[in-house]
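Pasting in a structure now, in structure tokens, and then I'll have a few things to ask.
Every protein chain except one is present and positioned as in the full complex.
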Amino acid sequence: MTLVSVTQSVNLVALLPALIVAGTALLVLVADLFWAPAQRWLSVPLSLAGVVVALVSAFALARATPRATFCLSPGACSYVEDRFAVAFQVIVLASTVVVLLLGRHELADSRLPAGEYHFLLLASVVGALTMASSRDLLSLLVSLEVVSLPAFVLVGLRRDDARSAEAALKFFLISVIATAVTLMGMSLVYGVTGSLQLDQVATALSDPATRQPVTSAAIVLTLAGFAFKVSAVPFHAWVPDTYQGAPVPVAAFLSVVSKTAGFAGLVLLLMVGFRPYADVWGPVLAVLAVLTMTAGNLVALRQRHAVRLLAWSSVAQAGYILVPLGVAASGYGRTNALGAAESALLVYLAIYAAMNLGAFACVIAVGRRSPGQLLGDYRGLASRQPLLAVVLAFFLAALAGLPPAVAGLFAKLTVFRAVIDGHLPWLAAVMAVNTVIALYYYATWAFALFGPTTLEPAAARTVPSFVTGAIAVTATVTVVLSVYPEWVLRAADLATRAH
Amino acid sequence: MSWQQVFLVGLLVLPALGAVLALALPRQAVKVGVATSGLTLVDIGVLLFAWLGAKTGTYGWFAFAPIKPGGKLQGLVYGGGGCPALVKTGPQFVSNTDIGRLCYGGEFRVDAPWLHSIGVRFHLAITGISLPLLVLSALLVFLCLVYTVSHPPAGGRLPALVALVLLLEVGMMGTFLAADLIVFFVFFEVVLVPMYFLIGIWGGSDRKQYAATKFILYTLLGSAFMLLGFLGIGLGHGSFDFSALSGNGLSHRTQDLIFLSLLVAFGIKTPMWPLHTWLPDAHTEAPTIGSVLLAGVLLKMGTYGLIVIALPALPLAAHDFAPYLGVLAVIGIVYGSLVCLAQRSLKRLIAFSSVGHMGFVLLGISTLTTTGINGALIGNVAHGLITGLLFFLVGSLKDRYHTDVIDEIGGGAQAKLPYLGGLLGFTAIASLGLPGLAGFWGEMLALLGAYHPAAGLNRGLYLGLMTAGGIGAVLTAAYLLWMLLRVNQGVVPPQWRAVRLPDVSLVELVVWTPLVVLTLAIGVYPRIVLGISAAAVSALTGGSP
Amino acid sequence: MHLVYPLVVASLLFGIGVYGVLARRNLVLVLMSVELMLNAVNLNLVAFDAWWRDTALHSGQVFALFVIVIAAAELGVGLSIVLSVFRHRSTVNIDEIDQLSDRDPVTR
Amino acid sequence: MSPVAWLVPVAPAFFAFVALLLGRRLPGGPAVATLLGTVVTTVVAIGLLPSAMQHPARTSIHSWVYTPIGSTGGAMARRYADYAPGTGGLTLHVGTSVNGLSALLAVMVCVVSLLVQVYSIGYLHGDRRLPSYFAWVSLFTAAMLLVVLASDLFELYVGWEVMGICSYLLVGHYRESRGAGLAAIKAFLVTRLGDVAFLFGIFTLGVGAHSFAIADVTRVSGLSHGTVVAGTLLLLGGVAGKSAQFPLQTWLPDAMAGPTPVSALIHAATMVAAGVFVVARLYPDFAASPVTMTVLALAAVVTMLLSALAALVQDDLKRVLAWSTVSQLAYMTAGLAVGGYQPALFHLLNHAAFKALLFLAAGSVLHAVGTNLMSEMGGLWRRMPLTFVTFLVGALALAGVPPFSGAFSKDAILDAARSVASGSRAATGVGSWVGVIVYAAGLLTVVLTALYTTRMVARTFLGPRHDDAALDESSFAMGAPLVVLAVPAAALGVLGFHGLLPTWLPSPVPGTFGVAPAWGPLLVTLALVAVSVVAVLLVVRARPGQDPAALLATPLRGALESGLGVDTAYRRGIVLPVMALGRSMLAFDRDVVDGTVNGAGRAARWAGGVAKLSQNGNVQLYASGMLIGAVVIAIVVAVP
Partner (left out) sequence: MIAAAALIGHPTAPSYASWHGAEALFACLGVMAVGSALLVVTARNVVHAALWLVVTLGALAGGYLLMTAELVAWVQVLIYIGAVVVLLLFATMLTRAPIGKTLDLDSDNKVLAAIVGLATAATLVFLVIDAFKGGWVDVQHVPVGSAQGDGAAVFRSWVLPFEVVSVLLLAALVGAIVLVRKPDPAEDD
């Protein structure tokens, strides 16, 4: 038995983005040991460099033909770097760039250990990257854990703040329980299908003989951990508490990167592994989507804390992103409708990443002046920092789906389109009503920015350069996507044709 | 790009540029606003005359002499080019319905790729139906900005105000220019945000934020349903382009469902009873120019959409829902008038009068006839002019009296302010639909349409609607004259005797004169509007009466 | 051996774990209950592995091994979080750790 | 001249605007502008006469502009299709049509308007709002001329309604007076109510004829009988409104709140005449519908009796005249209803002359005395001889004393009614019983007219003076029109001889009654008049300074004075309920319609608050929710 035959052959090129990020993580961890305290912020540019290189490599892979590796047999591979995976990875990596920029000043303000912070962050990103490429249940689960576990620590990293620890605890406990449920589901899926490979699972599930109650239950239980990651109701309750307690850049990370990973896993499970059961999980997802957006929006109406508001808003947004998956509920069963749904999900996710990170960036910028993050602190922001106010209002408009931030509008439009295409008018109507509810809190927040101020004018505190950079990046992306959303539409289209 | 296209795009670019400039040059903001909105007005003016010129006198404003039949029809609809087959075959083209579709061709058109993936093109076009509304929008924005020169609303921040108004203009122009459902939707939405801030920041009282929020939430609800409807249409037709709107590919049931959502969407904007309650609050709180633009242009978007989108795209559903639309319209007419009779605040009164007037517009549409839709169009324009002017006047009264409660003014306004009072009298009379002034034609044609609704509609019902509408017209006169009696007439009450109130200023005169003149001109010579629209409407209805 | 025996045992264990997670106040006990849930999964996996005679991949057993490793890692981090909480609050009673919530400040 | 007929309505309208905008800056005031306009119009109108008189039956139409509005559908007349390609041919069409009737009436309107304006210069001397006053008078004239000359029903309707608004503006001229304002609103709303029906009548006839051109509409052969009946009945609504016929007569007495010259204009030549004119203009249609004509006749009967009775007891001089106008108009409509086409129009012309004269003379009195109440007048004949004489001429014409004008035309109407009653076939197809009723009511009204006219003259000019304050005869501007008007008021009766009228006003419908003095019946009515006059004079002489109407029982008087309570009925039955409905609708809107909207908002907030409760910070609750969710979903999907 030679070494070659014992181990799988590995196509390192396919792994490039994940490898680069993992390498950078280690590098940062090690370099941090040698850096003097004053130099520790260098972790930021170092991590940025790594992530950007990974991003470039991901783009390069997108142009190439799909690469598969860790194959059990030519057809069954655990890791596939196709355009679908690259699409998620690009969202993850690009968002990470922004998160890294946001963290620079938080490190100093909250006395976070720079090396560990970046290591953990990048480790989590590695999980997100492998998630998108994984094609078996085990890899998906491990990736899920890799995304989560460093994140627990990141949330609790403000070690002098009790709330940070509490947030980490809640996040951890809910995560662990959700994972356990997922594992139960996976074990039953394995029991039913005898395989962990998504393709083989799908093949097995196509057999009418598997149509048993346990199969359906197994499938929905499997979704639990991922539903937890994307903060779908009823797996959402950790979100506001955790976001509030976590360092704000980490909250931003959770709301975008970690959520993207969750969606990647969800889409892979549903669209690849459990596709034959679309009629079963379709209605479940539709109902979850409705519950998620409604609960998120309703509770968001009553928030006074900016980060908590964004947390609930991100719950609601997750509901919108889930909507296309609910299209399977129509039983319309058209393949192209499901493809369009997947594409819509990607489009929304990409635009959501940009606009939500932008909103978080603005909140961080404001938070340096009023760390309490009460919505009242935002009154009259326009008179103190007009540009910041305008940009924040822009992002809020985007989240609400209103012009001039047409990008947000198009995100919703694509989702609506998928739903209408899937013949689920009631779901579309519910979402329509929800957008109206959501508008209330976005609009009143945006409006407060331009109202009279309650704070006495203090010396204008400039927004730190890195945060400015983050705002600039997100704003630029949102503006570009507002003018010409075709890019993201097309990319999503190509990505979903991958499988 | 032909010069027509340059001018057409200019309608969007000029105000957008102006908005940016106004923010960049805060000191000159108002001047920038006036200049750019003026240029936009000139722009649409040039297009207007070019459009008329392209019709070589067969259509348009000037037809004093008999014209030989057989003029080229396709040239009439869009000034050259176009889709002659469609127009020529008129009634036959539309198989089981008598609603045809508009022809989007000719030189006054821009069609560029935009969102290829979902089949959306950046398609703009001027049609006989949109042209009057485009002119109206450009004119009102220009006048509002000129008005701002001397009457800036309380709340300061003029650069922002000017920028928002210009942004509003972009949205309005875009809405009326759009020839693609998604483009239409985007521009329709563009209007919301500036108006929200206009009401919320420059509004009148402590209820302004409530009003602004109500406005934006209510209209967004409509927009959301509109988007759903559009997507349904687009996916059914396989294209979002207006020229594809035909009802093909949509089952009867689907059409009904979509029409219902569009009815809610456009009904909210119009506003149609009982979806109107955002309007009085928005109008009461909005600054004068906000009210003017709201009443003058924004409300028209709803009925415009109903005419150019809902009718051609969903012909079967249009037939199903027309009676309901008609009933709601007439309820709006009568209800609006009754509420006005008991109204104490001038601004609210005029706001409710809009419900009634737009009821006539909706009634016209609900008849599905050329006559009725022509009436709806001219009613739109007339309401824009007259109610716009009314809001200007009431705003000015409020500036002077610092109240718009009728009892607090207490009468004698015409004695105190002869010119302002006189103008108020004129406008109120125009508003009650006096023949010879613009408001009449819309009401009359709507009623005439109801007298003879499209084939397949329940004529008995429509006769009832016509009668109720007629009674509504009497009630309209009643509340307006009753308002005049309590505001304009009588002696100056003691509390105002010692107060010196300035009468109409030069700027006000300059701003209001065009509206007065147009009200008179259209009233005397409705061909100014109908000459432009009739051929397009005829194509739309496929020659239905 | 009947397949359902291990499966039923696993199901019961899972249910007991669920109860423990929801009912126990002490964080350490909650973590123990979580371990029960994870072990129930492992029993399932091993049983199915044997049932399917998954000789080539040993998917079930390998999965079980990974679950054990993951559980250990989670437990490590979890306990450090518990300690961190304890350092701030001097309690590990789960219902006393509710500083972050949507309750109105007035009612607190 | 007919190609420039458009100048007739346009000139006064144009000068109305000149007066309005430049009024105060013009040398000599706004009256100069409007007088200029009216003179121009009068000249043109008179210029129209010769050719119109030559071929009075031929209508010469000149159309200017066409506005496409739609199509009537079906097999429509293609007459205007050429002008409105693509619309199927339904057009608005603006033009003039001149024939004998319209030319004659145009001249009448112009002359009365001219005189009223001259008179107003004196009457309103010193008024602060002269520009608007003269502008509205001039516009009023223009509107009436538009009605008279219109070639299209909608064009006619424009003029019709503009008159309404001008009456509103003029009645409400004394803006400080709330009563005037209310009267103005009442005048407008009551007539508008009728006008809505009128508009629907236009729809009915126009759509039926596939054209709104009067020439097409009056071609009855192209219309179904039902259309004609429905259309004319609806038109009657407008006629009743404008001509103050039962049940829409109530606005007219109140409209006396306006300046007196305006009353003269409204009552003599313009607004109230418009109703009668329209029936005449569309006579082919009306004559083809016996039902309509019967209704018209009955309304006229009620109106003439009721208003004559009301006139009998009024103390306000102008209100007497107002009710008398209503009563006289009823004669005309009754005449038209029984087929007395020429008699009715003859009476219209005569009435215009003598009623204008009466009003202007009354104005002269009021101007001098400073009150409208006859109880405060008396014995004025010495102080104001010119006014007295001219007033007397008018009164004699009104009472129908030959040879003054009114006698002949009124008698012609009665003659027509008598012919129908005695079995002659009416051109309008009404039954002979209608003729009986009309004739009887007519005779009764003759008596009543004589009674109230005599009472009016006696109370105003005869008897003792109340106080001896110096009174001056009116100025030249006011006096001259009186003299000028006295001539036709006295002498227009001659038109009834020599067949002039039949030549000028040929009936568009065959078989109508003409104007030829029938001496026998004339003597009967003359006798009735004479008895009545003498009776009143005797009473007055017996009880100097006292109101002869005091002989009537007080309750009856009160009822008559208020027009038999029709006003009150309207107020209680319509006005108050509508206002109450308005208030309740306002509350409904706030509480129910808007309440639902706000309630939805509150419900969302409330739901948010409830949902928030679960976010209590206890992670075990969160976990419970999550696990419950998982189990429930699993169960739901597992249960097939």
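Every chain is named by a letter (A, B, C and D) in the order it is written, and numbering of its residues begins at 1.
We adopt the following convention: a residue touches a chain if its C-beta (ideal position, glycine included) is under 8 Å from a C-beta of that chain, and two chains touch if they have at least 3 such contacts.
Just so it is clear, the model here is predicted, and its values are computed rather than measured.
Under the touch definition stated at the start, the shown chains contacted by the missing one in the entire complex are A, C, D. When the omitted chain is restored, the residue from A:Arg159, A:Arg369, A:Arg384 or A:Arg490 that touches it is A:Arg159.
For the chain left out of this panel, the touching residue among A:Ile20, A:Ala58 or A:Ala114 is A:Ala114. By the touch definition given at the top, subunit A reaches the unshown chain through residues 5-8, 10, 22, 25, 29, 37-38, 40-41, 70, 72, 78-79, 108, 111-114, 116, 119-120, 123-124, 126-127, 130, 134, 138-139, 141-143, 145-146, 149-150, 152-153, 156-157, 159-160, 168, 184, 188, 191-194, 204, 207, 209-210, 212-215, 217.
Residue positions on subunit C in contact with the hidden chain: 1-29, 31-33, 35-36, 39, 42-43, 46-47, 49-53, 55-59, 61-62, 64-66, 68-77, 79-84, 86, 92-95, in rising order. The set of subunit D residues touching the chain not shown comprises 618, 620-621, 624, 627-628, 631, 634-635, 638.
FYI, only the chains that are shown with their structure count from here on.
With centres taken as mean C-alpha coordinates, the chain found closest to the middle of all protein C-alpha atoms is B.
For this pair, subunit B with subunit C, the centres built from the Cα atoms lie 64 Å apart.
Inter-chain spacing, taken between the CA centroids of subunit B and subunit D, is 35 Å. Residue positions 601, 612, 615, 617, 619, 623, 627 of subunit D are each in touch with at least two other chains. Within subunit C, contacts with two or more other chains are made by residues 21, 97-102.
Touching chain pairs in this entry, ordered by label, are A-B, A-C, A-D, B-D, C-D.
Partner subunit A is touched in their complex by these residues of subunit C: 7, 10, 14, 17, 21, 27, 30, 34, 37-38, 40-41, 44-45, 47-48, 51-52, 54, 57, 59-60, 62-63, 66-67, 70, 73-74, 77-78, 80-82, 84-85, 87-89, 97-102. Those residues of subunit D that touch subunit B in the complex are listed here as 64-74, 81-88, 90, 92, 132, 154, 157-158, 160-162, 165, 168, 172, 175-176, 178, 181-182, 184-185, 188-189, 192-193, 196-197, 199-200, 203-204, 207, 578-579, 581-583, 585-586, 589, 593-594, 597, 601.
Listing the residues of subunit C that touch subunit D in their complex gives 18, 21-22, 94-95, 97-103.
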